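In this view, the complex is presented without one of its protein chains, the others remaining in place.
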Amino acid sequence: MGRFLLAVLRRDLTLAARRRGDWLIAQFFFVMVASLFPLGVGPEPNMLARIGPGVLWVAATLASLLSLSRLFSDDHHDGSLEHMVLSPEPTVLLVLGKSLAHWLIYGIPLLLIAPVLGIQFNLSWEAIFILEISLLLGTPILSLLGGVGAALTLGLRGGGVLLTLLILPLYIPALIFGAGAVDGVVAGTGAQAHLSLLGAFLVLSLMIAPWIAAAALRVSLE
Amino acid sequence: MPDDALLSVHDLACARGERLLFKDMNFTVGAGELLLVQGGNGQGKTSLLRLLTGLARPEAGEIRWRGEPIGKCRDLFHAEMIYLGHANGVKDDLDPIENLRFAEGLQGRAFERERAIDLLQRLGLSRCLDLPCRVLSFGQRRRVALSALLLADAKLWILDEPLTGLDVHAVALMEGLIRDHLAAGGMAVATTHQALNLEGVKVQRLLVGNVAIPEMA
Amino acid sequence: MEWASWSDFWSMGGYGAYVWGSYGVTALCILIEVVLLRRSAGETRRRLRRMRQWDLSTSGESQ
Partner (left out) sequence: MNLYTFSSPVNFYQLSGKLIPWFMGGAVVLGLLGLYIGFFVAPTDFQQSEAYRIIFIHVPAAWMGMFIYLVMAFWGAIGLAFNTRMSFMMARALAPTGALFTFVALWTGALWGKPMWGAWWVWDARLTSTLILLFLYIGIMALWSSIDDVKRGDRAGALLTLIGAINVPIIYFSVQWWNTLHQGASISLTKAPSMAATMLVGMLVMAFAAWFYSIAVAFIRVRGIILERERQTEWVKTILEND
């Protein structure tokens, strides 16, 4: 079981390393969306600090969605997805492995870029620290729930847009708790409660999303 | 049911969309046997193979492996079965050896590098071992997929048009591989449009669909 | 009875636009749904009947 999970991870990481272009696009997208906001709402530092947490979280959500439509579709296209589903190992593990790989490839870089953007938004060091923790807890949720959407929309016309439509509503709790934690620091009310709830939502997603995504994958391959 | 019927199909029905492709299908395949599935385009050959793998679910009826419905013994069945569909399952960004390594890992098995290289060479890929599969020809990529098939050591092969894109040598090679596989007690279910030379092999033929072949008058 | 006159009724104590805006849009929604439903029910039957006739005519030719 461990070997299987590791094989899925290593495979997806190797493939991502061979195709750095796709990977870079998602990160640039994150930076660009976040950079558009100060241009749209004006450069007033206090206001930027107010909206910063929310903007960065929304941008992270969208950047994660951008890459999700290809979570299964590339493998579906060349037939390797069928081979993976026909493996004696459980499909849930496959989905878990692929979501985890997606998080490592697309989620972790967001964590590395976010502090820089945080400075752009005039966030304090403490707020940036909490932003990092909230992204650390929150981005895996995006990958896990996104796996459900990617599995449901596998091989459909306009699957990418549909995926966004299906999955964004499910992201709302993560967005509220994640941005709220940073907001709490900015407003001086503390972040701990938000982070605990974000953690609870992560555990819940971890327990439920892979099963539903695995079921959806089997349905889509039928 | 005879003892050697490892794979058995009972009153199977299959629908695509709202069209019933076939119903009341019954057959058994035992060790050392090849089942050749025949029929015109759109008669449900591929659908039948996908049912047999467990990817699709039948409209009615049951498929059993070693006497148990495949839904009930999924892990065992998948461990003993390998499927090669229209798509090769070969990643373009990886070279053939890497492809085999990950294919083995995804089946939950350890990778035997020497054996993999040996197989790739036997299938005439010795000169492309370190090239990304993107630069290989269609037939060469098909051979990579066939190497993965051999490497898996599965009891049951389910092959959807395994000969597409292969040249004469490769077809002859494939015939030899199937013969060896069956002689060693393996079994296979295959569709093909090409004639196969399979002397000394126990072949069953199954006609899918209601239109007799040749379809063209 | 709460209402002294019809105009009293329509004005709803000054909130007529809100109240009748609510009821009007609700009625419109229900009306649209019912009309669409009737149309699509008829269409389904017509289409199925056409398909049936087509099936019959083609199977007649081949036999």
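Letters A, B and C name the chains as they come in the text, with residue numbers starting at 1 for each one.
Keep this in mind: a contact is a pair of C-beta atoms (placed from the backbone, for glycine too) under 8 Å apart; a residue touches a chain by one contact, two chains touch by 3 or more.
No experiment lies behind these values; they were computed from the predicted model shown.
Asker: Determine which of the presented chains are touched by the chain that is not presented, and list them.
Answerer: Over the full assembly, the chain not pictured touches A, B, C.
Asker: Looking at the whole complex, which of A:P109, A:P173 or A:G199 touches the chain that is not displayed?
Answerer: Hidden-chain contact among the options goes to A:P173.
Asker: What does the interface between chain A and the hidden chain look like in terms of residue numbers?
Answerer: So the residues of chain A touching the unseen chain are 148, 152-153, 156-159, 162, 165-166, 168-170, 172-173, 176-177, 180, 183-184, 189, 197, 201, 204, 208-209, 212, 215-216, 219-220, 222.
Asker: Hey, which chain B residues sit against the chain that's not shown?
Answerer: Chain B touches the missing chain through residues 17-18, 20.
Asker: Could you list which residues of chain C touch the chain missing from the display?
Answerer: With respect to the unshown chain, the touching residues of chain C are 1-3, 9, 12-15, 18-19, 21-23, 25-26, 29-30, 33-34, 37, 40-41, 44-45, 48-49, 51-52.
Convention: only the chains that are shown with their structure count from here on.
Asker: If each chain is a dot and touching chains are joined, what shape do you get: line, ring, star, complete or other?
Answerer: Contact pattern: none of line, ring, star or complete.
Asker: Sort the other chains by how far their Cα centres are from that of chain C and give me the top one.
Answerer: Of all the other chains, the one whose centre lies farthest from chain C is B.
Asker: From the C-alpha centre of chain B to that of chain C, how far is it in Å?
Answerer: 53
Asker: With chain centres defined as C-alpha means, what is the inter-centre distance between chain A and chain B in Å?
Answerer: Computed value for the inter-centroid distance: 37 Å.
Asker: Between chain A and chain C, tell me the centre distance in angstrom, where each centre is the average of that chain's C-alpha atoms.
Answerer: One centre to the other, that is 42 Å.
Asker: For chain B, which residues count as touching chain A in their complex?
Answerer: 53-57, 74-76, 78-79, 81-83, 85-94, 98, 102-103, 105-108, 110, 132
Asker: Spell out the residues on chain A that touch chain B in their complex, using ranges where they run on.
Answerer: So the residues of chain A in touch with chain B come to 1, 3-4, 6-8, 10-11, 14-15, 18-19, 77-80, 82-90, 94, 221-222.
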